[in-house]
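One protein chain omitted, others in place.
Chains: A, B and C, in written order; residue numbering restarts at 1 for each.
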Amino acid sequence: MSEHIVYPRVYVGIFLILLVGTVLTVLAAFRDFPGPLNAVVALTIATIKATFVVLYFMHVRYSGRLVWLVIGSALFWLGIMFALTISDYSSRGWLPIATT
Amino acid sequence: MAEGLATTHEHTAHPALQHHFENMEQQREAGTLGMWVFLVTEIMFFGGMFLAYTLFRYKYGEAFAAASNHLDIKLGAVNTIVLIVSSFTMAMAVFSTQVGKRRNSIIFLILTLVLGLTFLGIKAVEYKAKYDDHLIPGHLIPSNPFNPVVAQHGDTDPHKLHLPEGASVHNVEMFYWIYFAMTGMHALHMIIGAGILITILILAWRGRFSPEYHSPVEITGLYWHFVDIVWIFLFPLLYLLGRHMEGHM
Amino acid sequence: MQSWFPFIPESASTISGDVDAVYFYVSGVTVFFVTLISLVIIFFVIRYRRRNAFEIPRPIEGSHKLETLWSVIPLVIAMSIFVWGAKVYFAQYRPPQNALEVYVVGKQWMWKFQHPTGQREINELHVPVGRKVKLIMTTEDVIHDVFIPAFRIKMDVVPGKYTSEWFEATKPGRYHFFCAEYCGMNHSGMRGYIEVMEPKDFDNWLSGNANQMSPAAAGQTMFESLGCASCHGANAEGGRGPALLGVFGSNVVLSNGPAVKADEGYLRESIINPQAKIVTGFGPIMPSFQGQLTEEQLLGLVAYIKSLSTPRPETPTAKPPATGTPQSANPVRQQ
Partner (left out) sequence: MEEFTIPAPRTNYLNAEYGLKSWLLTKDHKRIALLYMGGISFFFFIGSLYAMAIRLELLTPQGDLTQSSTYNKLFTQHGIIMVFFFLIPSIPATLGNFLVPMMIGAKDLAFPRINLLSWYVYMLGGIITIYALLAGGVDTGWTFYTPYSTTFSNSYVLTTGVGIFITGFSSILTGLNFIVTIHTMRAPGMTWYRLPLFIWSHYATSLIMILGTPVIAITVLLLAFERLAHIGIFDPAAGGDPVLFQHLFWFYSHPAVYIMVLPAMGVVSELIANFSRKNIFGYKFVAFSSLAIAVFGFLVWGHHLFVASQSVYAGMIFSFLSFAVAIPSAIKVFNWTATLYKGSISYDTPMLYGLGFIGLFTIGGMTGLFLASLATDVHLSDTYFIVAHFHYIMVGGALLAYLGGLHYWWPKISGRMYPEGWGRFSALVVFVGFNLTFSPQFVLGYMGMPRRYHTYPVDMVSWQVLHVLSTAGASILGVGLLIPLIYLAWSLRYGRIAESNPWHLPGLEWQTSSPPPTENFLETPIVTSEPYEFAPPETKEVVGKFEKQAPA
């Protein structure tokens, strides 16, 4: 398995995407979206940016299955931590209230 | 996967080959995998703080937004760009090493280092501003405990804290605790990264790397990009979360 | 206090029998599997002991059938324990209606109890037999835990919020209770007795100690002295702040989040951290009372506000629109 060389034009492209993403996220932040959408937009943009960095700057797109597996498990475990903790916080107070 | 690696047909061992590896390929693979596994631990490490952030932001939304708005969005944005550029130069440094352009790779490494230090410098300016506004949480700095001045209605002094009516200063303190914990940890990683870069730079200067052997540069790149990614999330979560409510306060 | 067999704890509440039933079921499963495995191992070890230094037994291929068998059987047994345990637990933690509510405040290293009728006790609690008793608990410092072995109940007492547990004693007697969450130096001394009495003895006991103000009455006094009345009205009928009549137990519609059920914890939070949940139609103007009230005072206020929801025939559940509120849209109360 020989390594893959990513050429500068790809890097420049990713770099530009990241810059645009940064500008977009700042612009979007000043806009008032309904409900929790502000957070959703900000996190979506951040995730997209991160994905580009991982895929191209960190060469994951050209890496073997193992690296994908490693990253996947990190995200999966992070998900476990969030999901199960939040399952506690969000289901507090579902019980009926006793009155006297 | 790594099936059938240990083929022993290396003719002349590369000087950088460590004794317990069979060949350069195996050594490179171990190094890269090692760094990725290490990054997994980093994700979980920051993950704990992100979890705390999520829960408290949900609990104290208003105070968090107000506290966030007190951060300097310009410096934050500039720093984001600085880091992105540094990630780009780092990627270019890896490329230059891969194709054997030693001069270029040294230049890009220096650029990356300078950008990293710039980031830290700007961060220091920000920290200083928080220090002046008495926003360092608790008694972290005993001589300057958390004690911000809360702006009265209509007062626009940027050094004062602009709270939505009734929001507790206490919860603003919580935001700053999380802010300092997360950005502090991030900055620590940058400092360590800068140290690694200097080492790599010296090695590159001495001509240790070649198209055949450059995995230290590559691994440093992985680390550097990871630190960049953490910031990509920290910036919106810490600096931007309350901007859309600024008018309502 | 010993039962017929010195190694079994006293069983003295309506649920202790249910818990023991689960306990004995799991004990049975455990004894069965431990015996089974031990016997099989002992048998094999003797039967197939090495008879000479050179013997090589034939290798044995695994068997999917067996693997399935010994995964599925334990799984089924495990799930039966889960379901049974969860059922008993749920019954045990579903708050009861019409219980006698006792307020409990833990403090390094003592327990303070207050009866709804005002009697205060320390490290000792008198309760009537055959009546549901609900403990509403909090602490002034670290985490503690009220553990009553004879009743098979236990619940942490956590600073900054209310937790509760309940029981219905079935046998008069004097039972140990313990602090079962490590809380510092005298953790092991933070224990006392639950005195379960016949109802008429209990009534006697109550009237013999009836010289203290009830928590709700104390709360009402504070409601005035702390200035709550200036916004919520002298009789909590509403004003700049929402009316508090009938709040407890209702569904409060918030302007900054989904509707919440107003339990004790919500009332507490509304006083300590009013900004966390803003009632629709009102501004976030209520000041925080964090750090200004002791836990006992807070419990008094909560008791008072709760007393405003006790269904009394003459009090209409739907309260009149608050006067002087520009937004007359009052929160919808669904009982």
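Here is the rule we go by: a residue touches a chain if its C-beta (ideal position, glycine included) is under 8 Å from a C-beta of that chain, and two chains touch if they have at least 3 such contacts.
Quick caveat: nothing in here was measured; it's all calculated off a predicted structure.
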{"item": "Omitted chain - touching chains that are shown", "value": "A, B, C"}
{"item": "Selected from B:90, B:174 or B:200 as touching the chain missing from the view", "value": "B:174"}
{"item": "Residues belonging to chain B that touch the chain removed from view", "value": "1-8, 18-22, 26, 29-30, 33-34, 37-38, 40-42, 44-49, 51-52, 55-56, 59-60, 137-140, 146, 168, 170-171, 173-174, 177-178, 181, 185"}
{"item": "Missing-partner contacts on chain C, residue numbers", "value": "1-2, 6-9, 18-19, 22-23, 26-27, 29-30, 33-34, 37-38, 40-41, 44-45, 48-51, 54-63, 65-67, 70-71, 74-75, 78-79, 81-82, 84-90, 92-93, 108, 141-143, 145, 147, 149-150, 152-156, 158-161, 163, 176, 178-189, 191, 273"}
{"item": "Missing-chain contacts mapped onto chain A", "value": "66, 73-74, 77, 80-81, 84-85, 87-89, 91-95"}
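What we mean here is this: only the chains that are shown with their structure count from here on.
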{"item": "Length of the line joining the C-alpha centres of chain A and chain C, rounded to whole Å", "value": "39"}
{"item": "Inter-chain centre distance, chain A versus chain B - centres from mean C-alpha coordinates, in Å", "value": "16"}
{"item": "Residue numbers of chain C (touch at least two other chains)", "value": "none"}
{"item": "Multi-partner residues of chain A (at least 2 other chains)", "value": "none"}
{"item": "Residues of chain C touching chain B in the complex", "value": "256, 273-276, 283-288, 290"}
{"item": "Chain C partner contacts - residues on chain A that touch it in the complex", "value": "93, 95-100"}
{"item": "For the chain C and chain A complex, residues of the former touching the latter", "value": "93-99, 101, 116, 134, 248-249, 260-263, 265-266, 306, 309-311"}
